[in-house]
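I am attaching a structure below and will ask some questions about it afterwards.
Rather than the whole complex, this shows some of its chains in their spots.
Labels A, B and C are assigned to the chains in the order they are written; within every chain, residues are numbered from 1.
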Amino acid sequence: MDNYDTEQAGSSHWHLGPIIDALRTSRESTHNIRHQGRVRELPSRTVLRQVIEGVSAALFPTHYGRPDLNDESIDYFVGDTLNVALDRLVEQVRRALRFTPGMEDIAEAELAERARAITRRFAASLPEIRALLVSDVQAALAGDPAASSVAEIMLCYPGTIAVLYHRLAHCLHRLGAPFLARLAADIAHTLTGIDIHPAAQIGASFFIDHGTGVVIGETAIIGKHVRLYQAVTLGARRFPLDATGALVKGAPRHPIVEDDVVIYAGATILGRITVGAGSTIGGNVWLTQSVAPGSNVTQAKMCND
Amino acid sequence: MDNYDTEQAGSSHWHLGPIIDALRTSRESTHNIRHQGRVRELPSRTVLRQVIEGVSAALFPTHYGRPDLNDESIDYFVGDTLNVALDRLVEQVRRALRFTPGMEDIAEAELAERARAITRRFAASLPEIRALLVSDVQAALAGDPAASSVAEIMLCYPGTIAVLYHRLAHCLHRLGAPFLARLAADIAHTLTGIDIHPAAQIGASFFIDHGTGVVIGETAIIGKHVRLYQAVTLGARRFPLDATGALVKGAPRHPIVEDDVVIYAGATILGRITVGAGSTIGGNVWLTQSVAPGSNVTQAKMCND
Amino acid sequence: MDNYDTEQAGSSHWHLGPIIDALRTSRESTHNIRHQGRVRELPSRTVLRQVIEGVSAALFPTHYGRPDLNDESIDYFVGDTLNVALDRLVEQVRRALRFTPGMEDIAEAELAERARAITRRFAASLPEIRALLVSDVQAALAGDPAASSVAEIMLCYPGTIAVLYHRLAHCLHRLGAPFLARLAADIAHTLTGIDIHPAAQIGASFFIDHGTGVVIGETAIIGKHVRLYQAVTLGARRFPLDATGALVKGAPRHPIVEDDVVIYAGATILGRITVGAGSTIGGNVWLTQSVAPGSNVTQAKMCND
């Protein structure tokens, strides 16, 4: 940095021309987001977040919508908020579908109709999703001695937000919009530090306390009344390779956690194993084998193996 | 998904009517935020964040306020910023108080006066809080070899933000606004990945480095000159139940950490134990018993037990 | 809180005068951000984030810019977006430089010219940085069985964002703007839960999966084709002190990770040790000694020591 003086003092030119040329060359050589000459528009993280906030407001209008609604006004609010959210969602579904393997080439009209159908089914699932979320909130209230009210659970627990996003993302995944579901899950990850793959199947009355660092993998299956603490991993132990040595995508490789299990902070549970109903897994435990129902696994025990 | 074609092609109707009916039914059967026919307005996360940012700007005007203040203008800025923040805070305190057990039924005028009193005391506590925060920043500068200036500590350390929010939230908690304090703590958790319950008592010169995944429980007590690293848990070992099997809320169940303790990354310290003054707790240590002052606990030692 | 009634009922005065006086006294006694009578303006977190988002949009216009660009319009977008970002960056570099030890006193004109030179070199480095980022995305696609497309890697992986910010921050660090680089790193930490010091040296094809809680220290050196999972720490074991007992800042104290290493979730690797090329470090492993190339370290093995 000796030669500051020899550069064009006082200039605010950035020599953009060659940089832009080099960036163009780089783009052209390495990736290509066009498909058959057509730009595929990506879904928007900002809009999807607005959609989920809108749906959340429709599901829980006084908690996530407006605090001053009354019997007269609440259904108008729910109806209008939901309508706006769904009108926005259908466009994001449409964009995301184009990136689904096998849908790169279907006609625009069919793509649009599929997006509408998915959105309509998503809307129809909302009452059922709400019931699950109510069970989750009740589980939190029952499970945390520091929790003093439903309002506190709804407003002050990242686990509540993470599960809310997951239940909506899982619905989108199940209805055939996996890319958009992943985007929703990543928004939740950013907001909460909790990373749940949208394909994971999670039963009612689910509660994550504190939550930062929790990871739940793609093929995990979780029963009812399960409680997790921060930094719990439900992960894969190894990744199956195919004959060519490439990763096999989508194969079952994450744990099955049965009903009424509690998993304390920092526990790491890996592979397609089963944690039997009613078990307790202690903090920091490293578990790679199935355990019978009613087991009580602690780190000390693991160290003794 | 075979029957796309049989749905109403081209329609953007979402069949809102039955969904809204079902959501209303779900709301009515499961929870009720009205109290004696009156809506209880929830505090606003957005407004509370603005309040804390305003207070932060008043406490540290050149770091968190505006960079171009000078001797002539700084007190006007502090005064106006603080006044706006307090005017907003009093409304949030008022809303939150209504959710405090025992205050559901007190008269509006008394509620408002309590909110004003709490806000006035909060304001009066700010110089003292500032002194604590200055001690925290100095501890960070002394404790991290990568830190090069006060400005870097103020702007680039999530621990600084987490402790700033905690000291303000703890003050609100202590003055009788526990729900609002929890909301402040959760905002900090979202921003930093550090989860400190507002009831936790923390002495001067406190420093958290990196910080992601730190959890400090409701009844934890931390002395002066304590330093924590990422993913440290000061948690509960078990939750006391009452005669009916329900959780006892608020009982002491988290560690006491005395002065001059250092706790390295990933250590998990559980239960109402005491970490004696001047001790060092190594990374990933799992600690559920008290240790004497001056102890040096490492993972190896724990495994050997 | 018995005496609510004796306070001035109905007043919204906050007794600001004495609070503001006390805050002024506190400011004057404890820190001073003026240098020789001149305010040193701090860089702006908000503006720096806009700068990095602008640069990201210029690097990957269809993913991080606007989804509807075509061959005709893309270079105009890149050029204008980059120009705006660089015009903003140069001011932030200038502000940050003033906080660099040794630059407190240099003349404004020289400071401005240094800021321009750094910004110009930063701009010139962008094509090279883009090439590295492309290698990172390809590594992610190859390394995660749940990843289905480049678009998903770009939009839904916090690791992608963390590495993007790191490569830009590292460039700023290397060009002589360490404070601004730290601020960029902390923005990424907030967004992703991944904390990489901008001085850390990281080779091509780097992939972090899930990522929450990852910490990579200031003097860490990472080779090519390295893969990390959540909660991995590449930290310091102890901090060297100088003759006076003060921390020595900047000394090598973090690991060297050679090419083709995989480090699973929760592993903690501390000190200036070397993880030999092609090694695998298992989940939750605690490692404080160098391991030879091709090692396969698991927790069990560590416990057996």
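Going forward, contacts are C-beta pairs under 8 Å (C-beta built on N, C-alpha and C of every residue); 3 or more make two chains touch, one makes a residue touch a chain.
These numbers come from a predicted model, not from an experiment.
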Full count of same-sequence chains in the assembly - 3 placed in this view: 6
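Throughout what follows, only the chains that are shown with their structure count from here on.
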Overall pattern in which the protein chains touch one another (line/ring/star/complete/other): complete
Interchain centroid distance [CA atoms averaged], chain B/chain C, Å: 24
Residues of chain C touching at least two other chains: 193, 212-213, 231, 266, 284, 303
Touching residues on chain C, where the partner in the complex is chain B: 1, 4-5, 7, 9-12, 14-16, 19-20, 22-27, 30-31, 33, 39, 41-45, 95, 99, 101, 178-179, 182-183, 185-186, 189-190, 193, 195, 197, 212-213, 215, 217-218, 231, 233, 235-236, 239-240, 247-251, 253, 266, 268, 270, 284, 286, 303, 305
Residues of chain A that touch chain B when the two form their complex: 58-59, 61-63, 67-70, 74-75, 78-79, 82-83, 86-87, 90, 110, 113-114, 116-117, 119-120, 123-124, 126-127, 130-131, 134, 137, 142-152, 155-158, 176, 191-193, 210, 212-213, 229-231, 265-266, 283-284, 299-300, 303
